[in-house]
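Left out: one protein chain. Kept in place: all the others.
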Amino acid sequence: MLELRLSQGVLLKKILESVKDLLSNVNFDCSSSEGLCLQSMDSSHVALVSLQLVPHSFEFFRCDRNLSMGINLTHLSRLLKCAGNDDVITMKADDRSPDTINLMFENPKHDRISDFEMKLMDIEAEHLQIPDTSYEATVTMPSQEFARICKDLSTIGDTVAISITKEGVKFSVSGAIGNANIICRHNISVVKPEESTIIDMKEPVTLSFPLRYLNSFTKATPLSNTVIVSMSHDLPMVVEYKISGAGHMRFYLAPKVEDDAMEAL
Amino acid sequence: MLELRLSQGVLLKKILESVKDLLSNVNFDCSSSEGLCLQSMDSSHVALVSLQLVPHSFEFFRCDRNLSMGINLTHLSRLLKCAGNDDVITMKADDRSPDTINLMFENPKHDRISDFEMKLMDIEAEHLQIPDTSYEATVTMPSQEFARICKDLSTIGDTVAISITKEGVKFSVSGAIGNANIICRHNISVVKPEESTIIDMKEPVTLSFPLRYLNSFTKATPLSNTVIVSMSHDLPMVVEYKISGAGHMRFYLAPKVEDDAMEAL
Partner (left out) sequence: MLELRLSQGVLLKKILESVKDLLSNVNFDCSSSEGLCLQSMDSSHVALVSLQLVPHSFEFFRCDRNLSMGINLTHLSRLLKCAGNDDVITMKADDRSPDTINLMFENPKHDRISDFEMKLMDIEAEHLQIPDTSYEATVTMPSQEFARICKDLSTIGDTVAISITKEGVKFSVSGAIGNANIICRHNISVVKPEESTIIDMKEPVTLSFPLRYLNSFTKATPLSNTVIVSMSHDLPMVVEYKISGAGHMRFYLAPKVEDDAMEAL
C-alpha cells in the first residue's frame, strides 16, 4: 500500500512540466527512507535527470514496501492539467491492483473532487549510481537569470562555453552572426539573497555544453528561485534546483570534448 | 424600420464569439414582442442553439414589423472586431434597402463613430418549436467551473457521462490512458451565490454526451457567471446561460444512445 498526499499539488505539476520534454516513460521509485525518486537518462541518452521528494515533503506519506511505478509522462502530464494549482493531490497504489495507480485532486473548498485511475507500464531501466562528488567550481545564481541567458544565447549559437572564475561566471557563444559574452559578477545581495550570484571555487573551470539541453533543464525554473551550477574538469556538470524543504531536481550533462581540447590550448 | 441600440456593445461581441464555431449562416428574427432571437441547428445538425435578447435589454428598441435577417456570422464577427468593448452598438434595417443592415459603433467619448453596411443573405431555415419542458434533474453551477471540467476531461476521452444525484453532479470519462471522475458537490454559498453548485432534481439522471459539443457550448461562458444544465431521460440536455436582465443563450444536445443502454444495465 502506497499513499502520498501532497498539499501543494502545483509542485507535482511543475515537476512534470520540467521533465516531460526530456523524458517519456520513467519509473518513479518510492521507499520509506528516500521518498519519491526518479532517475533516468533522457531519450537521446545524453543527459541524466534525477529527482527526489523526501518523505517529509508530503503531508501524508505511507509506503509499506519499496515500489517502482512505470509511468508514461505524457499521460500523467495530461491528467495533472486537470488539477488546479491549489489542489491537494493524493497518489495511491494498492498491491491488489498492481497495474494502476490512483490520483485524487481536491480543491481547497473540498467541493470538487477529481479521481483518476491511470495504467502503469513495465519499463526496463538500469539504476545508475551517482557518486557524491565535490566540484571544482560552483555558481549559485537566480534561476530566471540562468534561464534567460541560455535562451538568449541560443539565438546566436548552439554551444555555450561556461567559465567560472573568482570574478564571476561568463557565458560565451559564437555563431554566424557574431560572438557574444555575458558576464554575471559575483555579488551577494543581503536584502534579496535570492538575487545573489555566488561563486564558490577551488580553481577556475571552463567547459562547453550544447545549449539545447541547458534550455530543457531550465524548464525546471519554476521549482526554485535559484539554480546551482557545478563543474569539474573531468565530470558532467550538474544543474540543480532545490525544492524548498522537499528535495531537489538535478540534471547532469557531459561537456563537449572538442571544446575541452580548445580550452587546453 | 428596425432600430436596436445596445449600450453594452460587448454583449453582442460575446454572443458572436459563443456561436460562431457552431453556426455559419443564420437568421436573426426580430419582433416587438420577442426582441432579437436566433434559433438554429449547428452545421452538423446535432446541436440546437437558441438565443433571445428581450426588447427591454436594448437602450432603444424599435421594430415596426417582424423581420428575419439572414446573416453570415463570420462576416458579422469580423465587423464586431472593430467595435470597442465600451462602444454603443446600433443596428438598423430599412425597408427601402432590404438586402443590407447597418451597424454603427460609437465610443463612449463620442469622438469616434464607425458605421458598416453589411449584405444580408437568403437563408432557408425551418423554425423548430421547442416545447417548454420541466426536467428531471438540473444543476446550476459556476460557468467557468463547467467549462474547465469539459476542457480537462476532453484530454482523457471523447464522451462524458454526466450524473446528477442529490449529492452533486459527477462527470465521468474513460480513455486509453485511464479513467476519470470529477464530482462537484451540492453546496450553496451565501457570500458568493454565483459560486454555488445547486442540485434540483426529481430523480437521478445519468446521460452521456460528446465532449466536443460541450466544449463548443462553453464558448458562451463570458455571458454569465453561472450555467444551468438540465437533463431528462428521453430528452436533449439543455445548457443555458442567462444573460443578466436581457435574455438567454441555450444549447440543446441529444444524449448518446449507446450510453443510455449501458446506463440501464
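Order as written gives the chain letters A and B; numbering starts at 1 within each chain.
The criterion applied here is as follows: a residue touches a chain if its C-beta (ideal position, glycine included) is under 8 Å from a C-beta of that chain, and two chains touch if they have at least 3 such contacts.
Since we're looking at a predicted model, the values are computed, not measured.
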Practice problem: Check each of A:Asn66, A:Ser97, A:Thr155 or A:Ser244 against the chain that is not shown and name the one that touches it. | Solution: A:Thr155
Quiz item: Hey, which of B:Asn72, B:Thr155, B:Ser174 or B:Asn225 is the one touching the hidden chain?
Solution: B:Asn72
Practice problem: Sort through B:Thr100, B:Ser174 or B:Asn187 and give me the one touching the missing partner chain. | Solution: B:Thr100
Quiz item: For subunit B, which residues touch the unseen chain?
Solution: 72, 75, 78-79, 81-82, 100, 109, 111-119
Quiz item: Which residues does subunit A use to touch the chain missing from this display?
Solution: 145, 152-153, 155-156, 177-185, 187, 197
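Just so it is clear, only the chains that are shown with their structure count from here on.
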Quiz item: How much rotation, in degrees rounded to the nearest 5, is required to superimpose subunit A onto subunit B on the basis of Cα coordinates?
Solution: 120
Quiz item: Where the centres are mean C-alpha positions, what is the separation of subunit A from subunit B, in Å?
Solution: 44
